[in-house]
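A single protein chain has been removed from this complex, and every other one stays in its place.
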Amino acid sequence: MTTLKIGVAGVGRIGKIHLENILQHFPNIEIALVADPSEEAEKYVLGKNLNFSNDYNNIIKNPDIEAVIICSPTDTHANFVERAAQSGKHIFCEKPLDLSLQTVVKTLDIVKKSGVKLMLGFNRRFDPNFLKIKSMVDSGKIGDPQILKITSRDPGPPPISYIKVSGGLFMDMAIHDFDMARYIMNKEVVEVYSRGAVLVDPAIGDAGDIDTALTTLTFEDGTMANIDNSRKAVYGYDQRLEVFGSKGMVKADNNFPDNHQYFSADGIHGSLPLNFFLERYTTSYLNELEAFFKSVQNGEDLPVSGKDGLEAMKIALAALKSVMEKRPVWIKDLR
Amino acid sequence: MTTLKIGVAGVGRIGKIHLENILQHFPNIEIALVADPSEEAEKYVLGKNLNFSNDYNNIIKNPDIEAVIICSPTDTHANFVERAAQSGKHIFCEKPLDLSLQTVVKTLDIVKKSGVKLMLGFNRRFDPNFLKIKSMVDSGKIGDPQILKITSRDPGPPPISYIKVSGGLFMDMAIHDFDMARYIMNKEVVEVYSRGAVLVDPAIGDAGDIDTALTTLTFEDGTMANIDNSRKAVYGYDQRLEVFGSKGMVKADNNFPDNHQYFSADGIHGSLPLNFFLERYTTSYLNELEAFFKSVQNGEDLPVSGKDGLEAMKIALAALKSVMEKRPVWIKDLR
Amino acid sequence: MTTLKIGVAGVGRIGKIHLENILQHFPNIEIALVADPSEEAEKYVLGKNLNFSNDYNNIIKNPDIEAVIICSPTDTHANFVERAAQSGKHIFCEKPLDLSLQTVVKTLDIVKKSGVKLMLGFNRRFDPNFLKIKSMVDSGKIGDPQILKITSRDPGPPPISYIKVSGGLFMDMAIHDFDMARYIMNKEVVEVYSRGAVLVDPAIGDAGDIDTALTTLTFEDGTMANIDNSRKAVYGYDQRLEVFGSKGMVKADNNFPDNHQYFSADGIHGSLPLNFFLERYTTSYLNELEAFFKSVQNGEDLPVSGKDGLEAMKIALAALKSVMEKRPVWIKDLR
Partner (left out) sequence: MTTLKIGVAGVGRIGKIHLENILQHFPNIEIALVADPSEEAEKYVLGKNLNFSNDYNNIIKNPDIEAVIICSPTDTHANFVERAAQSGKHIFCEKPLDLSLQTVVKTLDIVKKSGVKLMLGFNRRFDPNFLKIKSMVDSGKIGDPQILKITSRDPGPPPISYIKVSGGLFMDMAIHDFDMARYIMNKEVVEVYSRGAVLVDPAIGDAGDIDTALTTLTFEDGTMANIDNSRKAVYGYDQRLEVFGSKGMVKADNNFPDNHQYFSADGIHGSLPLNFFLERYTTSYLNELEAFFKSVQNGEDLPVSGKDGLEAMKIALAALKSVMEKRPVWIKDLR
């Protein structure tokens, strides 16, 4: 297999994950340039003996780079994607493409015209548990899926400074669950009803966001999904999923650091779930890159498209509108 | 302890459960008369060497009877309760009191004036699992409860003939879950949003009912509950509950006939949940009668009041209205 | 069905279990007489409106009594069984028949000649979990059973006074496991190797007994069983079983009072197993009596025979001898 030359934009928390995965697991991927404005990133990247620039633009300008991995802040995504597309570079971009629906639509249009491949970082699709659920649903094991239930709770809220630029709970956090709902059910959502509340920290409310939400999705055929989100589960990262259908039910529990059970005089005790998304979704981050590289190098289909990003975003916007207007919102009525 | 004389009205499926429980477990309860219009019931009751009448009225007319257990059809409940109350007899009545909100309000008013005790048969409150959850919530183990999730699925739909007179999925089936939500959360519901569908059997739709529903309850303080109902879970009776709070989470799984695990070359296998409410809730039926008799005999507080029946009913009516009008419905706006 | 007249000898802890079960569940069984020398028993039995005598002999002397339930102390069993057999009364006797192998052999001989039915109280054979395991083994689900593992630990040791007359850990406690091993494997044991220790309470050692044991049973075909026993599991009554075979493995876990799971910041927690044999084996006590009465009334085969008692006892004796002589002991070399 011929080597693929890539550029990596942004080496914050998630950028480092991707960088390490590429170095360790993809011998045919050559990291031609890493760009990030921060000094901390510079030191880190140079320690890896990789080419580094403080200017994202240098990735675009490098004609040898065939694909880009975009892990820079959200507000740089759309512009970077457009320019990468116009330069003929394939694109893996962390979600979301942008917080504005218009911008996303416009950007996807540019990508489409350019002919490059664009994959959004909905990494949870590549988690072994959810992949198993997906394959069982697709194989007909549960018959027609009727009710989907997703539990998605973070171990603790991010800093208020992050909350303020995050796009809010639905766009920042629940968007993964909205994508998962479409992915598992293989159907489009037509209506969204969400109830939100500030139960974890009043400062989150002061920042204009909510920290707890319960969402009902209705699909085109009348089947339904329920998603509950909280910014703070004191017992750790809680990521569960259950699909109920005409022929059965399948569900996935959390992942744990070990499987011991301790029996003492006051009860039976076990370990808490893996506490953070970097630990829980280690495998999924690796798998999603593999899928992207396979698609670019071998011409295989992309497992996550730009449209997937757009549809998940619409659900997030409808959920927010539903909370604000205290009524169910139809996807088709957005904008 | 002095003996309490009671009458039992109706010995169908649930009436038999109560009758057997009384005979086996309550030596201080004397069944003075059992009434039921059916011949099958007559044969059954006489086989137990108990006094029998084909006319429910004879229970009311018997001045020795101090308390009644009402297991007759729903459309007889309100009238029977009123007359029993007016005769000074304490009342245990299967839910619902009536399908009409006005009738229920009027009946509860009569009961209140009469001074007799009235307990509704919300047996699930007495299930060991849910009692455990309740005690953990009440003791503060999970901090402030924020999200309640109830799964309540039947192993199969009742006959269409029953569906037609049942009051519908919300009034007949989900009403137990609505009561459970108030019981666990210790708060009143202010808003209800339900999505319903006919996914199990079109004949249920033809009968004017739904067979699948997803309901969001919002409580007075902004906390929330989600309830999913299906008339048909092919793997059996699915009754689970989970409460998430500021300091932890507690959940209850189904009950099983045994706890074996079988490991074969094609997977790990276990028994399905207990398949029907009579098996799953055996203990709760016994416990609820014990609570009723204790209240009547020892003057202890009733654990389920007429108001509990009324509030659960309001939620059911709001859920139905929500499905019909495709919008959230406020409890205070009912009628 | 015609009524069977029985006598119950001994109403200590286990006698009361049987008495209550008979009164509540077997309408065709008439308790003609209960005998027990203690005053406490007298008060208890008279409170049930049953005929009572302080003399066991009066059961034997009553010609109307067709069957006896023997729950009196172990040292009365053999003599009572012999006389009941000679009086033509069918016998249900708590284990063990006697602590002396010779006496047991002699007693069984007398029973055999008399033609009455004798069932030993190996109640665990009737536990729903072990019945499930048994049926799966018998149906070939695990292929040829190769290794059996039994965990059998009490929540706490009995009083030293009881230990002294109990016959020791193997005869008093492990004998249930030895019977279970034969029952599940459907084979005879040929060799026993046990290691015993005093790890719980030195007073048990002073009383000439052990409180912890690990036993290897070898069956006639070379397959094996392992049993571990302790007089004190601080987390409650621990009764588990696992059978490994050529086509799979099946195991049974403990029973629990509820199935809640509590997730707090310091772990996941669940309830301890049911704490005592009366709670854990409630159903098995009922089932074994049903089997006995069916056999007597309908002529069905007895599910536990006198020979079963004898064989389990031989294993217990071999285990004790193995501990004493620090070597494996062959069953055929006993006596």
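Order of writing sets the chain letters: A, B and C. Residues in each chain are counted from 1.
FYI, a contact is a pair of C-beta atoms (placed from the backbone, for glycine too) under 8 Å apart; a residue touches a chain by one contact, two chains touch by 3 or more.
Treat the numbers as computed from the prediction; the structure is a model and nothing was measured.
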Missing-chain contact, candidates A:16, A:106 or A:141, resolves to A:141
Among B:25, B:43, B:112 or B:269, contact with the omitted chain is made only by B:269
Per the whole complex, from C:144, C:220 or C:300 the residue touching the absent chain is C:144
Which of A:104, A:252, A:272 or A:296 touches the missing chain? It is A:252
Considering the complete complex, of A:24, A:102 or A:161, the missing chain is touched by A:24
Residue list for chain A contacting the dropped chain reads 24-25, 128-129, 132-133, 136, 141-142, 247-255, 257-265, 271
Residues on chain B facing the left-out chain by the touch rule are 233-235, 263-272
Residues on chain C facing the left-out chain by the touch rule are 143-144, 146-147, 149, 151, 153, 193, 195, 197-200, 212, 214, 216, 218, 222-226, 228, 230, 232-235, 238, 244, 246-249, 326-328
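Throughout what follows, only the chains that are shown with their structure count from here on.
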Farthest CA centroid from chain A: chain C
Chain A to chain B, mean C-alpha position gap in Å, rounds to 42
So, in whole Å, the Cα centroid of chain A is separated from that of chain C by 58
Chain B residues touching 2+ other chains are 247-249
